[in-house]
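Excluded from the complex is one protein chain; the other protein chains are retained at their positions.
Labels A, B and C are assigned to the chains in the order they are written; within every chain, residues are numbered from 1.
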Amino acid sequence: MSRLSLDAVNDLDAVGFTAAFGGLAEHSPWVAAMAFSHRPFPSVTALHAALVAAINAAGPDQQLALLRAHPDLAGRAALAGELTASSSAEQAAAGLDRLTPEEMARFQELNAAYTARFGFPFILAVRHATKHHILAAYARRVTNTPAAETAAALGEVAKIIGMRLLTVVEPAPTGRLTVHALDTAAGMPARGLPVELVRGDGGTVLVSTITNADGRVDGPLLAGADLHAGVYELRFHAGVYFQTAGHALSAPPFLDVVPIRFAVANPEQHYHVPLLLSPWSYSTYRGS
Amino acid sequence: MSRLSLDAVNDLDAVGFTAAFGGLAEHSPWVAAMAFSHRPFPSVTALHAALVAAINAAGPDQQLALLRAHPDLAGRAALAGELTASSSAEQAAAGLDRLTPEEMARFQELNAAYTARFGFPFILAVRHATKHHILAAYARRVTNTPAAETAAALGEVAKIIGMRLLTVVEPAPTGRLTVHALDTAAGMPARGLPVELVRGDGGTVLVSTITNADGRVDGPLLAGADLHAGVYELRFHAGVYFQTAGHALSAPPFLDVVPIRFAVANPEQHYHVPLLLSPWSYSTYRGS
Amino acid sequence: MSRLSLDAVNDLDAVGFTAAFGGLAEHSPWVAAMAFSHRPFPSVTALHAALVAAINAAGPDQQLALLRAHPDLAGRAALAGELTASSSAEQAAAGLDRLTPEEMARFQELNAAYTARFGFPFILAVRHATKHHILAAYARRVTNTPAAETAAALGEVAKIIGMRLLTVVEPAPTGRLTVHALDTAAGMPARGLPVELVRGDGGTVLVSTITNADGRVDGPLLAGADLHAGVYELRFHAGVYFQTAGHALSAPPFLDVVPIRFAVANPEQHYHVPLLLSPWSYSTYRGS
Partner (left out) sequence: MSRLSLDAVNDLDAVGFTAAFGGLAEHSPWVAAMAFSHRPFPSVTALHAALVAAINAAGPDQQLALLRAHPDLAGRAALAGELTASSSAEQAAAGLDRLTPEEMARFQELNAAYTARFGFPFILAVRHATKHHILAAYARRVTNTPAAETAAALGEVAKIIGMRLLTVVEPAPTGRLTVHALDTAAGMPARGLPVELVRGDGGTVLVSTITNADGRVDGPLLAGADLHAGVYELRFHAGVYFQTAGHALSAPPFLDVVPIRFAVANPEQHYHVPLLLSPWSYSTYRGS
């Protein structure tokens, strides 16, 4: 399904806007209706901020109603096929449609305990999660105070809206992915270091290149419409690089292909991934 | 094929010893014969050191003869099926039996240029290498001085002997693999961090566990006979860990599963792999 | 003034205990009185925890009274010489007795604004702070919600009690300071690295030693009664080390003496300070 451009979003009238975005907040079209007045939106980030601001500006009763509009994770609505299409896809992405009967029973027990304590269902942005993430989140959040947990649940609603938004609107072309490799054994940029970028599922090689004299790649690895939310893996060929540089390495070398697995959450941002590399150590971080 | 124990090695007489190890140095049983007098060997490391010392103690002519006894990589002997069994297996492991005709021609051209310059064939420990490693090594070493290149070639012979040795003798049970995870956002050991150890080929999960209160795993991940030379990958589940710790993460988190890919070259040693981890950065290194 | 041993503390009767510790919480001897029942205390850490638990168990009114019992920083009471001896010493340690008239006026203005907003004076553990820390803390905390700020102020009271406690009771001899240096260019412990430990004021050299084959120092650098709360600086002589190891360094080397400045807050704990070092980079962290 093709996504709306930001220009098209900004041309929508109130009815069209609510039709397009009324489903982002589960069963709560008022969120989109309140955000409409903040047009034009220069970015998905700005549109998302307007939707989240609408929720934050609402009163406690309206916020509670929004939370209560969410289905249980792996709950009765899922079994009965009564989820919204978005919720159904999200729960499937987390593998919640393939639980064993024992796991299903465990989830329903946790849901019941949680709802009894807080008065609304357990909400979690699960599109990129696994059942392990979900169980860890249950375990931690069930000990929250009611005020802290309401804030946590609204935070998850904001994340869910953000992920859904990326499925219906094209991001502004401001995002990019860049890398920078330093050879900390030499105190110099790592020149001539082969690097590949692959999708996080381990499948497709998106880019295969080599660093320049400044330890960077000419131009971004991905930019604009080519940068999607999701998981990527960089693979730096440290073994070939240090062998070429004349280091005496063990056979096989301690470090050969160095994988850096990371996720892009907001494809309108700049993701800069530096690598500080020696034959026996490395560091990486989200840079700027 | 089952390997000899160190006890069995130390019980061999001179004839048996040379029979067992005479093939480690290509077509040069004198290397094993000279090492025999250094029995008993408490470890494969010590046996390897004795074999390498025998080569280093030999005169320049004998060293040159040893180098010249090696086949070309992807050369005529390989095409004609005339390699030793060891060389044949090693070249196949590096994919040299599956080159395109163009690649084969390129290798033969490089071999010819190298041999013309140095007077012996290009030697490289290729069991864990790829054609990219090999071409990088050619490119660098062909510019060496003759003295430096003789030293480099003898260094590769030592690595080849080390790898062959591990296929015929069981290592002493002194090796082990341990990990230690620090949460640098909290200044504390990372407690409760799920971690898996998988074979480097991406296939089998060898260990699946969780760090203790000191950020370590109770006991080594692998030890003794279970620790083999080769490539491994550790997978630290940082996303679940930091979510449990209450950090506000993006969705999906920048770091979720952190893979650390490394090789064990000497299975009699201690490999300690620390991870310094925050939600947005990490460092790893060979520790002690 | 000599400090009480933990044994002596545990031998005190209720009257003696309150006499000894009644002044730790500003003008609030009830805090010590409530902690008394938790004897015996195996450590200052445990005694401190009991005092803090007493505060946390008190009702909001009593907590508010405790907060209101504190003097303004650089306030009228200080000018009039009406501070408790503890407060006077602490404010002097932060240089608050040497402010310019302009700075004094600025503090009084901030105090007035803060007290008008929250109903109690601005409280900060200032013994190791500077006026820059204090102004930064004002700027951030004045924007807190009342609930968050009450929690923050009680947290500072806990820190103040902890620091005062160390002036009157000898810590249990469980603390120690250790280091570990790794040479990330070699993938080995840094053996033979000269290291000094000096007091944080830059004056006295406490220890001058050299790392052993495991990159550690034999025994702790400081332990037990020799480890005090306060600031220390480690100085690792990286230039000499890498020169000895045969690295080609610039003249002067980019890194020569590497200083690591850190503080011990709780002298009953283990402070482990690793250094990951190459000729062009290093990392340090609180280890375990």
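Everything that follows uses one rule, which is that contacts are C-beta pairs under 8 Å (C-beta built on N, C-alpha and C of every residue); 3 or more make two chains touch, one makes a residue touch a chain.
The shown structure was predicted, so the numbers you read here are calculated from the model rather than taken from an experiment.
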## Note on the structure
Considering the complete assembly, the absent chain touches shown chains A, B, C
### Absent-chain contact - pick from A:His48, A:His70, A:Arg261 or A:Arg286
A:Arg286
### Option touching the unshown chain, where A:Gln91, A:Thr184, A:Ser250 or A:Asn266 are the choices
A:Thr184
### Summary
Filtering C:Ala137, C:Ala153, C:Val169 or C:Leu182 for touch with the omitted chain leaves C:Ala137
## Note on the structure
Absent-chain interface residues of subunit C come out as 125, 127-129, 132-133, 136-137, 139-140, 155, 159, 162-163, 194, 202, 229-231, 233, 237, 239-240, 243-244, 246, 248, 250-259, 261-263, 265-266, 276, 280-286
### Message
In the complete complex, the non-displayed chain touches which residues of subunit A?
### Response
180, 182, 184, 187-189, 214-215, 276, 283, 285-288
### Query
Since one chain has been left out of the picture, which residues of subunit B touch it in the full complex?
182, 184-187, 254, 276, 278-281, 283
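Rule of thumb we're sticking to: only the chains that are shown with their structure count from here on.
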### Query
Any idea how many Å lie between the Cα centroids of subunit A and subunit C?
39
#### Entry: Whole-Å separation of chain centres (CA-atom averages), subunit B against subunit C
47
### subunit A and subunit B, separation of their C-alpha mean positions in angstrom
37
### subunit B residues counted as touching two or more neighbouring chains
283, 285-286
